[in-house]
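Have a look at the structure that comes next, please.
Omission of a single protein chain aside, the complex is shown with its protein chains in their original locations.
Going by the order they are written in, the chains are A, B and C; count residues from 1 in each one.
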Amino acid sequence: MPAPIARLHRIPASSPDDVSGIISLIRTGALDPAGILAVLGKTEGNGCVNDFTRGFATRALRDCLAAEIGSEAASGVLTVMSGGTEGALSPHWLVFERAQAPVGGKVGLDGGSLALGTTITRDLMPEEIGRTPQVETVRAGVLAAMEAAGIADPADVHFVQIKCPLLTSARVGEARARGNSTATADTLKSMGLSRGASALGVALALGEIGPPDEARIGTDMSLYSARASTSAGIELMGHEILVLGMSDRWEGPLAVGHALMRDAIDSDSVRQLMERLEIGTRADVVAVLAKAEASRTGHVRGSRHTMNEDSDLSATRHARAFVGGLLAGLVGTTELFVSGGAEHQGPDGGGPVAMIVARRTVFPRA
Amino acid sequence: MPAPIARLHRIPASSPDDVSGIISLIRTGALDPAGILAVLGKTEGNGCVNDFTRGFATRALRDCLAAEIGSEAASGVLTVMSGGTEGALSPHWLVFERAQAPVGGKVGLDGGSLALGTTITRDLMPEEIGRTPQVETVRAGVLAAMEAAGIADPADVHFVQIKCPLLTSARVGEARARGNSTATADTLKSMGLSRGASALGVALALGEIGPPDEARIGTDMSLYSARASTSAGIELMGHEILVLGMSDRWEGPLAVGHALMRDAIDSDSVRQLMERLEIGTRADVVAVLAKAEASRTGHVRGSRHTMNEDSDLSATRHARAFVGGLLAGLVGTTELFVSGGAEHQGPDGGGPVAMIVARRTVFPRA
Amino acid sequence: MPAPIARLHRIPASSPDDVSGIISLIRTGALDPAGILAVLGKTEGNGCVNDFTRGFATRALRDCLAAEIGSEAASGVLTVMSGGTEGALSPHWLVFERAQAPVGGKVGLDGGSLALGTTITRDLMPEEIGRTPQVETVRAGVLAAMEAAGIADPADVHFVQIKCPLLTSARVGEARARGNSTATADTLKSMGLSRGASALGVALALGEIGPPDEARIGTDMSLYSARASTSAGIELMGHEILVLGMSDRWEGPLAVGHALMRDAIDSDSVRQLMERLEIGTRADVVAVLAKAEASRTGHVRGSRHTMNEDSDLSATRHARAFVGGLLAGLVGTTELFVSGGAEHQGPDGGGPVAMIVARRTVFPRA
Partner (left out) sequence: MPAPIARLHRIPASSPDDVSGIISLIRTGALDPAGILAVLGKTEGNGCVNDFTRGFATRALRDCLAAEIGSEAASGVLTVMSGGTEGALSPHWLVFERAQAPVGGKVGLDGGSLALGTTITRDLMPEEIGRTPQVETVRAGVLAAMEAAGIADPADVHFVQIKCPLLTSARVGEARARGNSTATADTLKSMGLSRGASALGVALALGEIGPPDEARIGTDMSLYSARASTSAGIELMGHEILVLGMSDRWEGPLAVGHALMRDAIDSDSVRQLMERLEIGTRADVVAVLAKAEASRTGHVRGSRHTMNEDSDLSATRHARAFVGGLLAGLVGTTELFVSGGAEHQGPDGGGPVAMIVARRTVFPRA
């Protein structure tokens, strides 16, 4: 049986609904739409509450996938749209494809290749959001996605992207009708709690922490995962989970690694990651996924920042532009998937960075 | 006669009018107010038209200097306020002081030390702004400031900071009353023309270009200085010019160098500058002054950016945050003097970067 | 033969792509989709360059209409999306339907009823945009739409809504390839020129002005139409024109009138319009369409405004919020179609206002 091989297509978008690049790859045979596991989109809205570029992009992508592989198959594709291409960041799609390695010639590398796994968890009840049942549900989901990816050791997981639910007034009302209260009645706050609880679920699955007290969700930022990236969306009550790791069951030239930025100017961690990944030239970098946020302390290495006091511009927009510039300087491209909202995803003011690279040296199969 | 020595004090500001750090240095004797040649302030406004933090900072600074050294002496201090601490950039003052080196022990270095020179040019007539007379006036001014700094060779100049005039409706009217027309009647556009003509004056003085055709001012962006940083202010009709360079007539551990960023992600140029300056640790970096702007092409190394189409957020704010992040990752601090409006200051989308460092090894005087 | 009757459905939208209200009216029989002539949408983006809510709304509306009446018929429906619901303005759709009056009972009124007419002009060449050929093309188009509406006298026309083309870099290039130049090479500026030339075409058709000198397009704001509302879109090279007027060939309780606001606080003109329309209660007001803009003088009745100097917030957003508040106070609802970009549409700082009302007294047919 042929081994799986992961392909990652980074495709520019000229507008939120521009799927022409995806269609073009399908037409030329470079991308088999039936193998698409997940699509991440970096869109040019503000990345905040009234960012409609995410919905616009999702609609265009769904229409495109449905036309190519049918509505049912399309509905199985994990999609995460993240708004905000501040600074010189560039709108693009990341299409994760699971293909089959050619038989008879090993294209993988010593130490394995990039492995992909996805899963969708059960729907939560509103009263579970931001609480221990969500942490547990995500923990189990991450383990399931690892299994789907053929990864046994949590140390081989380098990034977990999750789309998680949020509370609406209607959902809060449903819980109340059952005589239950929700973790919060504030819908905006519920996004942070859901992102945070999901990140702690990742941390638990990967052995980064033990089972956390419920009271620490959203409050104790010393608890975090160095490999989680979570975003909340109104369109689901479960979780869509994508695991990126290394596995010797997979073949192909792609590899993934991760770094943890300790603060917003921690370039050293990323540079060390690039060394670990033995990048020949910057052109070997296929994709970068990172979380950025303004530190709650109001300082970066002792110097005051003004992101939290800027009433004209959301702190998340500031942070994406700034960390985006740092990363672009390091890897030499502006097509970077930098997103905000990093509760329990790295330490306060810092965040996880994953890098997917194409290794040059491919050994012939013995 | 003792040799001059340049001191540069980088002082955090907790608000636009916070001069307490400056006063504190004066009180402790670390800063002699009589020796202050220039003060640059990076303030936390939007850096655009309605940024009143610049005026607020100027008022506080002027009051402080007048109290310390009298109004007349204070009026001779060159002051440039630049708004915009996007991303994690941190509000701060840069106070340039000319002191006297201790007699009997050379504290300078082989290759000389940081040298400072300032000058103020004659007032322009409104009809001269953005035209050849402005280029010529600045050229002569830069040469005068070089002489004040004791720098003979233009190759030893690494940065020229200029505050230049702009047109108002009243000034346009004055010219008309004389039967003359101005380069533009659009006051906002006049800021760009004045910055551009001033930058070309620097380029001419430093031998980077020959005398430019007037028609190319503001239009032909292939003409530029790699060492100019200009900003327009309503409060003057002449130019305030600060030259930073290296001179063996000066002593002290400070040195200055410059790089030219070719585009918004050109970290290599800055890294090479740091190597040339033989920086031991990042703590040796005393100050960074840089210009940042969104490329007019709408692209950075082939990837689209969205800065020019963002109606919610000025492109200048995007660019400062992004380039600020890149520079902060390299030098390890967020107290960086990054400003926008880079007409004829480096190529489209790029810009000059000056770095002032404290050298460790100081040779004893023979 | 039964007389035509105009229906106007004002439908709230809970998001840019929310067409559920339209579908609901179709399902209940209150709206016959085959009779839809035009749909105007007020969406919640910033109304400026990077407002993707317009495209998102258009996509959702087109999909909805295609599902109801087929793609071909749907393509004949005039659609104008206008972004910007600043202040308490409320996102909504205005669906204009041409139906047939019941036979045997006159439902119209003395003085006629609201009449609707639409037309689509020929495509312009890029070099015609913002110039006399565009003025002429729109003039002819308005006359054609009047004929379609059964309106002979220009005095019976109260509002003309137009979607007009703009220049892109590619279109400028096409003209150049033919050896021709365009009115401007600045794509943003081309929007204003196209809106302005279209408005002058309306003014010419309605006899408000004589044929204007080409040099006055975009420059001489003393030339204007008191009944034009134009917006530029990238998706067409011709013009989509909707004429609203009064005609005794039409029946039904709806009537339309217009006022000209002389400045941003000219409530008297609107109040007088309400008196002319003999509105019983505010509930009789079915729709309000208005243009709002910041005066170029920087003043309103002698007092300075700050809209043109606010680098954080587009002047068009300020103006829509402000005029929206004034109008909402008068008519008692926030579902108002207030849009910006008013070149040659009313005097500087002012703009046209159309009001469509449901008259109470309906006379029996003799």
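Miscellaneous remarks
Quick note on the criterion: contacts are C-beta pairs under 8 Å (C-beta built on N, C-alpha and C of every residue); 3 or more make two chains touch, one makes a residue touch a chain.
On a predicted model such as this, the values are computed, not experimentally measured, just so you know.
Remark: the omitted chain is touched by one listed residue; of C:Gly55, C:Pro91, C:Gly218 or C:Pro352 this is C:Pro91. Residue in contact with the omitted chain (choice from C:Ile22, C:Leu37, C:Ala101 or C:Ala294): C:Ala294.
Residue B:Asn50 is the one among B:Ser20, B:Asn50 or B:Thr132 that touches the chain not shown. Across C:Leu25, C:Leu61 or C:Ala319, the single residue that touches the chain missing here is C:Ala319. The omitted chain makes contact with chain A at the following residues, 46, 48-51, 306, 309-312, 314. Contacts to the hidden chain, counted on chain B, fall at residues 15-17, 44-45, 50, 52-53, 55-56, 59-60, 312. Contact residues of chain C toward the unshown chain are 12, 14, 44, 46, 85-92, 264-267, 294, 300-301, 303-307, 309, 312-313, 317-319, 321-326, 328-330, 332-335.
Quick note on the criterion: only the chains that are shown with their structure count from here on.
Centre to centre, using the average C-alpha position, chain A and chain B are separated by 40 Å. As a whole-number value, the distance joining the C-alpha centres of chain B and chain C reads 49 Å.
Shared interface positions of chain A, defined as residues touching 2 or more other chains, are 44, 312.
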